[in-house]
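Some chains omitted; the rest stay in position.
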Amino acid sequence: MANETKKSSTPLLDELEKGKWPSFVKEIKKMADKNPRAKDLLGQLELSYTDKVTHWKHGGLVGVRGYGGGVIGRYSDSPDKFPNVAHFHTMRINQPSGWFYTSKALREICDVWEQHGSGLTNMHGSTGDLVLLGTSTDNLEPIFTKLTSKGWDLGGSGSVLRTPSCCAGPARCEFACYDTLKLTYDLTQEFQDLLHRPQFPYKWKFKMSGCPNDCVASVARADMSIIGIWKDDIQVDQQAVREYAKNGVNIQSEICDLCPAKCMSWDGNDLKIVNKWCNKCMHCINALPKALRPGKERGAAILIGAKAPILQGAQMSSVLVPFMKMEPPYKELKDLVEKIWDFWGEYGKNRERIGELIQRVGMGQFLEALELDPKPQMVANPRTNPFIFYEEYFEEEGEEK
Amino acid sequence: MAKVNLGGIEIEVDEDGFIVDPSVWNEKVAQALASTEDVPSMSEEHWKVVKYLRDYYQKYNIAPMIRKMCKDTQVDLKHMYELFPTGPAKGACKIAGLPKPTGCV
Amino acid sequence: MESVQAEQRRTDIGPPQYEQFLHPVIKKNYGKWKYHEIVKPGVLVHVAENGDKLYTVRMGSPRLINVDTIRMICDLADKYCDGYLRFTSRHNVEFLLSDLSKVDPLIDAIEANGYPVGGTGKSITNIVHTQGWVHCHTPATDASGIVKAVMDELYDYFKTMTLPAKLRIALACCLNMCGAVHCSDIAILGVHRRPPKILPNLNKLCEIPTTVAACPTGAIAPVVVNGVQTVEVNEEKCMFCGNCYTMCPAMPLANSLNDGVSIWVGGKVSNARHAPMFSKLAIPYLPNNPPRWPEVVNAVKNIVEVYAKDAKKYERLGEWIERIGWPRFFDMTGIEFTKYHIDDYRFAATTFNTSTHFTL
């Protein structure tokens, strides 16, 4: 008895301090030493680990003045045990384009958050926001005021435009076919009101990837996925291809054979690409970045409709505009987006994402409403069923209806 | 859940301050709720919105979508936030005594 | 408490303009990068048309980090990178620097702080994940805990580049799937397995029509019980998606005995070679076994190892399975194929095998 060491109050979580991967438990614990919210979070989490259910209550509706989104309200179901997380709201801070920061900027956020919140963050949330994890209602306004004074604003939550996000793009990547950072910033600014004040049927997400590698997974999780592509021929530096070959790359089997369009050939000296068949898959460019580059006539493909499974199964975005120049002031894009929002606002049901609405009314109808031409690029294949809603027919008398 | 004094009666509210039992709602309660939502005094316009919400809810058992609410009340969204600085969902619905909006947050 | 009111209250300012955060070498060569190379695991060099070089050192992060850790990162950035850094779309930290000689010291400093460098190229990078029991109200499992346990086991794959191709793992703690779980090489998904309970105060907390409409399978019907409006759930039709709970707090599903984890495989997002693909069900259910979820860890590890051994260079997990066929996937991994694997939802018919293309 005398030798008994002090028993940890979080024996289960302690197990997750072990192992080589950096430990989120350590992160919480370190904060717990000085921050009561972090301390009670640790306690409540240990309880969840013990009984295998969450101890957060349903919902929570809090916010800052004049905004309808940006804060996720959260209350403990055991406030008696864990009074410091009785309130534990999350604030979503709109990250800068491409998640580029300076240490100075980050420190400013840290200072505010240490003072008013749990000191815990997610760098970042899946949508892209800088997520501040856990504060109480009375701190929301102070935090907001302080952060805005440093140039930060809230991100989206609820039925709003969600915080747009983008890949490193031209800042740090040679593949970028348009300026993802600029477009992201521009759209975010342009549509501020829609980001903060719910007026959509449901959430709307933009994600911008500079090329078909899609490093922000836009095709999987953005209502509008803007993916850089090119129109003309892949730029080839034959000498550099030969270098790769000399250095052991098997151009035939690693490049040509894996080209999904089967449009490449290699005679040991020259790499030939039948560009008119090229699928813009990026594989050859990825594999031989010193030798191959996207073409020079660049822009983006606009895809629409990705979402998670609720309500009727997950969707990926699908092609809406095969190619669009992507240059400021982005008028063509913005006009299109506003038309879509109008349509969605008019016909969308409560909690119906644009991808679901398109399925419900039919892509053909949707295009017609947007006055967009149907294009074969939009489909993996044309319809296989013969259930066609022909629209024009002749009247008995021989007159077109 | 906590009880608070709203318009002179002890009323049960949830953490977000929404009243739990819609049937206890009356105009006084509304006025009291308003003061918690940055609405110092209820103007005619405030009442128009709040009554619209109540009517809609009583008829359909749901809160209207925001676009519809603005259209039907002829209050545009900007002005709606001027009337209800905490927003139509948190502010107006609370004052109107509707259940707390759920879902998409 | 200091006076908050003193500070100016601004709204609708949007995020800071990004240019102020760009490293000078980036600013100079913005849009003028020529090519990149992976110097070694976790280290990229981007070479500009004018020959300028930018080094990136990628550090693994648990994503849930405290302000002191951020400050530590800032210290490193200040010391080695003139204060410039970024985060990646998979929540790693990237230090940006132009001076090659500082790369190794930076790596040493990072690792001395207990964080790994890696995640580039044909590796397993960070697991995109969600809130779980740390912050959410609907989870069927925890997020950070499983991620930690899995990454501990796959640590070497983060630090090396020995896989046939990139392997992307994601986790979501419920069917809302906050993340690209539905398009991941390996996805870990929390699942409920009991229908919702219906609490007595439902009529006060929920909009009944919205709740009824929320059910994808139409399992919820409005009813009046003892004069009180409420709903009932046709348990036959319930597949535990939890959408009713999202809409209606009076219909909780979480259940310590039945909640757990499912495993999905073969999704991808990039267009490289194969078009993007959804993840497909591999294991319908594994128990919630905190703190280290050994069943889940082993299942993931097993799949990774079978894949790593058998796939060809550049073949993503889903591409590999497409080549060898699902029968061999189940065979080689030893995973049982059950009726749950056969789709019975909306597009079920499109997933049936209408050919003799299979192995026996």
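We just call them A, B and C in the order they show up, numbering each chain from 1.
One rule holds in what follows: a contact is a pair of C-beta atoms (placed from the backbone, for glycine too) under 8 Å apart; a residue touches a chain by one contact, two chains touch by 3 or more.
Computed from a predicted model, the values in this text were never measured in an experiment.
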Overall stoichiometry - one representative per chain kind is placed in view: A x2, B x2, C x2
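Everything below uses one rule, namely that only the chains that are shown with their structure count from here on.
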Approximate Å spacing (C-alpha centroids) for the pair chain A, chain C: 12
Chain A and chain B: spacing of chain centres that average the CA atoms, whole Å: 33
Computed distance of Cα centres, chain C from chain B, in Å: 38
Two or more partner chains touched - positions in chain C: 210, 246, 249
Sites on chain B at which at least two other chains make contact: 62, 100, 102-103
In the complex with chain B, residue positions of chain C that touch it: 201, 204-210, 246-249
Residues of chain A that touch chain C when the two form their complex: 12-13, 15-16, 18-25, 27-28, 30-31, 38, 41, 45, 48-49, 51-59, 66-67, 72, 74, 88, 90, 94-107, 109-111, 113-114, 119-124, 126, 128, 133-134, 141-142, 144-146, 148-149, 151-153, 165, 167-168, 170-174, 176, 179, 181, 185, 188-189, 192-193, 195-196, 212-217, 219-221, 254, 258-260, 279-283, 286-287, 289-290, 293, 308-314, 316, 350-351
Chain C-touching residues of chain B, taken from the complex the two chains share: 20-22, 60-63, 99-100, 102-103
